[in-house]
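Note that one protein chain is taken out, while the other chains of the complex remain in position.
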Amino acid sequence: MREKLMYVLLAGSGALLVWNLSRMLLYLPDEAAQGAIYRIIFFHVPGAFTFSLAVFSALVSSVLYLITRRLPYDTFAASATEIGLAFGAVNLVTGMIWARIIWGIWWAWDPRLTSMLISWLMYAGYLMLRRAIDEPTQRARNAAVLNIFTFPGVIITYKAIDWWRTQHPGPVLSFRSGGGRMDPAMEATLYWNFLALLLLAAALLMVRMRQETTRRELDALRREAHAL
Amino acid sequence: MDTRNFTYMFYGFAAAWLIVVIYVVTLVLRERRLSQEMQRLRDMLSERRRT
Partner (left out) sequence: MKIVRQVFTVAAKDLRSEIRTKDTLNASLSFALVILLLFSFAFDPTAEQTREISGGLLWLVFAFAGALILNRSFSRELPNDCLEALIASPVPGSALFLGKTIANVLLLLTLELVCFPVFGIFYNVPWTEQFWPLMLVVVLATWGLTVVGTMFSALTVNLRLRELMLPTLVYPIMIPGLLGAIQLTSALVMGHPIDADLTQWLKLLAGFDIIYTALATMLVDTVLVG
């Protein structure tokens, strides 16, 4: 059943991505100032959204773990964080490639870019902390606390373009800028691609969570082997 | 379509996909390692139980 759901998610994501690609390349016109390269936004922004959503759900399940002390919440938090990191990397790398053309440099130390990089590194630290603790409940507990401490970085990243004058473009999507900054057809494609990435992330999340469960079973088997 | 910056657009798309593919590969490798380990432990345990 789970297996089937995962394949359905993957297939849905794949179909959407093909459709979106055809829209991006064949239907949507070039942007007046940037030429073809503006299309990077269709992966850059959905990547950031998927990252934010993944780490936000990791935060929620970390809090739930601390309240209920049920290990499945910890499994979810760890898996969601790892997948968030993959999509965060998509966001960072596509952004750098865009910057190379538009700004002429790969990287600028402006608040948006810096805070995103810091958030990414903090979540990488979260995975590192998990590897350093062997005892499952202690690992879950300390990791959940660390996860709560890292989340303000994501809020800062989200609000950075409002709080500071950044080199990074300001809000263009209509729900933040009030509309008129981006062609509605382009914005729609962006949301469709977000959905595609989200479905992909959900499928990966299922795989990753099963691995974490397997890992826990392995630990139990190892203990049994020791006892024998 | 405008060909300005088209190569870098392509690099951007390729990079996005490459990262996802790399992550999937690490997932698959981990899956394989875990199932091997599982099999090994199960074999070992049943061996011990018999003796």
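As written, the chain order gives the labels A and B, with residue 1 at the start of each chain.
Keep this in mind: contacts are C-beta pairs under 8 Å (C-beta built on N, C-alpha and C of every residue); 3 or more make two chains touch, one makes a residue touch a chain.
All figures in this text were calculated on a predicted structure; none of them were measured in a lab.
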Quiz item: Out of all the chains shown, which come into contact with the hidden one?
Solution: A
Quiz prompt | Touching residue (missing chain; options A:129, A:172 or A:218) | solution = A:129
Quiz item: Which residue among A:6, A:21, A:71 or A:146 touches the omitted chain?
Solution: A:146
Quiz prompt | Residue among A:66, A:172 or A:206 that touches the chain left out of view | solution = A:66
Self-check item: Residues in chain A touching the chain absent from view
Solution: 66, 118, 121-122, 125, 128-129, 132-133, 137-138, 141-142, 144-146, 148-150, 152-153, 156
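Keep in mind that, in the parts below, only the chains that are shown with their structure count from here on.
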Self-check item: Distance from the mean Cα position of chain B to that of chain A, given in whole angstrom
Solution: 17
Quiz prompt | chain A to chain B touching residues, read off their complex | solution = 25, 30, 34-37, 39-40, 43-44, 47, 83, 86, 89-90, 93-94, 97-98, 100-101, 200, 204, 207-208, 211, 214-215, 217-218, 221-222, 224-225, 228
Quiz item: In their shared complex, at which residues does chain B touch chain A?
Solution: 1-6, 8-9, 11-13, 15-16, 19-20, 23-24, 27, 30-31, 34-35, 37-38, 41-42, 44-45, 48-49
